[in-house]
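Just one protein chain is left out here, and the rest sit where they should.
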Amino acid sequence: MAFVWQFAEVILAIALAPLFVGWIAQCRAWMQSRSAPPLTQQYRMLRKLFSKDVALAQNASPLFRAAPYVLFATMVLAAAIIPSVVTDLPFARAADAIALIGLFATARVFQSLAAMDIGTSFGSLGARREMMVGFLAEPAILMVFFNAFLLFGTTDLTSLVDNHASHPSVIDPSVIFAAIAFVMVLLAENARIPIDNPATHLELTMIHEAMVLEYSARHLALVEWASSLKLFNYACIGIALFLPWGIAMHGEHMGAVLLALAALIVKLALCGAGLAMIETLSAKLRIFRAPEFLAMAFLVAVLGLLVHLLLGANPNA
Amino acid sequence: MLSLHLSQLDVQLLKLLAAAMLLLSFAMLSARRTQQLITLFAWQGAVLFLSTVLVAHEAGLPELYFSAALTLILKVITLPLILHLLIRRLGAQWDNEQLVNIPVTMLAGLVLVIFAFGLAQPISLLATTVTRHIIGIALAVILLSFLMMITRRKAVTQVIGFLAMENGLFFAATSATYGMPMVIELGIALDLLVAVFILGIFFFQIREQFDSLDLHHLESLREE
Partner (left out) sequence: MNAQHVADFLNTVLIHPLGLTLAVAACWPVIALACLLRPHSIRYVARFLFPAGALVCVAMFLCAGTFLISGHAPEAMILPLGLPDLPFHVRLDALSAFFLMILGLSGAGISTFAAGYFRSGEGTAPGLLGLHYHVFLASMAVVMLADDAYLFMVAWETMALTSYFLVTSQHRIPEIRQAGFLYLLMAHLGAVCILLCFGVMQGGSWQFTFSAMRSASLTPFWATVAFTLALLGFGAKAGLVPVHVWLPEAHPAAPSPVSAMMSGIMLKTAIYGLLRITFDLLHVRFWQWGVAVLALGLFSGVFGAIFAAVQTDMKRLLAYSSIENVGLIFTGIGLSILFAASHMPLFAALALAAALIHALNHSLFKSLLFLATGSVMHATRQRSLGKLGGLIRFMPWVAALALIGTLASAGLPPLNGFVSEWLLLQAFLFTPQLPHAFVNMLVPLGAAALSLTVALAAYVMVKFYGVIFLGQPREASLHEAHHSNWLERIGLGWLAAGCVVIGVQPQLALHATGQATGMLVGRAVAPEPSIWRIAPVAPEQASYSGWIFMAVILCVVAITFLAVRLLAHGRVRRTAPWDCGYPWQNSRMQDTAEGFGQPIRHMFGAFFLMERTLPSPADLTPRYRIHIEDRFWRVFYKPLASGVQRLADAVAFLQGGRLSFYLLSSFLTLLGLLVFLLWH
């Protein structure tokens, strides 16, 4: 039974991820008074890309051709680990939150290596910027998980959701700090404004788009799908950490699962709107302001940690 | 009376406000624009006001309501207003300060926070108030404001740093001993007001003299 849930959850993530990205794009368009693309735009794009012929650079190596599959696979694995609807998942114990950082790093390194493979200037430019954002974001996200560990005594997302359910609603200040830091990292890691602009093709500013410039057709489709899955996964991690209410617990029946599914969709819709709001309200930063942005994320997470250590020691004063 | 039991929710809320206070201090440390800084200062005052009201309510000390009201009038409304007017008159509202490396300043700030927390631990063991855990944060706010004054070079920001430091002191007093005696508080409030006026006049003098509010011009005043 657990494996059925596992499989269903993975399929759900793969299917919903493009929709989530489409939803954010739609919210953004509304907020910016533009006419929005249809929600299914991402799916149409994927279908179009899968049907095209691959235009592959003459000197592309096997690494370049394998990377989209690896990227997609790492993101699917991450989706299998993160409890988004049910916690009763056999693969969820394969990694705690810290190992998930490692998994995302694997995807990042593969994408950067593939970007350097053709040997065009844009590729390596994007690769080194991506790696730069990566090494700035990792300490910050680690501190977020450190906060979660101090609050719930675990970095395992499943146990975290379970523990959260058993101690309802303690508004610890460190949770708020951690949440702010997490959102900042999410924006940076998923190539969103203010670090990167997913809709740009302006050379001087792009990161993600520069890396995938040489990809086309099915390879590009897989890369894009993987990056929407990444955003989806990050959103689900955020939900598991900060808004876990509603996720079906160990061994619950069908009704609870359906409820959990509905809760997930509502939460994702809200998260998506929130992200669109942030992206609408902020401007793209210069690339060398990115360290500042991520240093702030790190700082906020560490402050949460310190505040917890000082104030959380004795809650009853 | 001092060991009155605070309800769980209020403690949570108070901690939250304390944390917000700390966060605002860091935001001030990294803010680039003077105008932004004044807004942040006003927010800090507002948080201070709220936490004072909360402590007053929970500890049942009516005189604390007075200091809360004083905070609201002085630090949330009057001083920011004066400062806003001042920078508009000085034409300094878009002043953009070239700060020393922000991440490095932030790290220095973090170290200060840890130092303050460590320092406050023995003090908070001595204090008997329900809010004693917040002393560390208040101390950190004072030190961070000091750090802000060190890293800034514009005259207006120096004054804001000074005012923020007073915020921290007030916060420390509220949390450690439920505030200072009323007379002292009133005196300090008056001092602040006067100080801001005098410093405002100074700004005009400095600008007249050097055509700028950058404090490094003052270096030329020393005796050779």
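The chains carry the letters A and B, assigned in the order they are written, with residues numbered from 1 in each.
Quick note on the criterion: a contact is a pair of C-beta atoms (placed from the backbone, for glycine too) under 8 Å apart; a residue touches a chain by one contact, two chains touch by 3 or more.
Remember, predicted model here, so these are calculated numbers, not experimental data.
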Kindly state which of the options A:A8, A:A29, A:M45 or A:M132 is in contact with the chain not pictured. A:M132
Which one, A:I118, A:M206 or A:C236, makes contact with the chain that was left out? A:I118
Of A:W5, A:W23, A:F72 or A:F182, the residue in touch with the unshown chain: A:F72
Across the whole complex, list the residues on chain B that are touched by the chain not included here. 110, 114, 117-118, 121
Even though one chain is hidden, which residues of chain A still touch it in the full complex? 50-51, 53-59, 61-63, 66, 69-70, 72-74, 76-77, 80, 91, 93-96, 98-99, 101-103, 105-106, 108-109, 112-113, 116-122, 124-125, 127-129, 131-132, 134-140, 142-143, 146, 149-150, 153-156, 159, 213-214, 218, 222, 288, 291, 298, 302, 305-306, 309
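Just so we're on the same page, only the chains that are shown with their structure count from here on.
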Counting only Cα atoms for the centres, state how far chain A is from chain B in Å. 37
As the complex stands, chain B meets chain A at residues 6, 8, 11-12, 15-16, 18-20, 22-23, 26, 30, 102-103, 106, 109-110, 113-114, 117, 120, 130-134, 136-137
Chain B-touching residues of chain A, taken from the complex the two chains share: 170-174, 176-177, 291-292, 295-296, 299-300, 302-304, 306-307, 309-311, 313-317
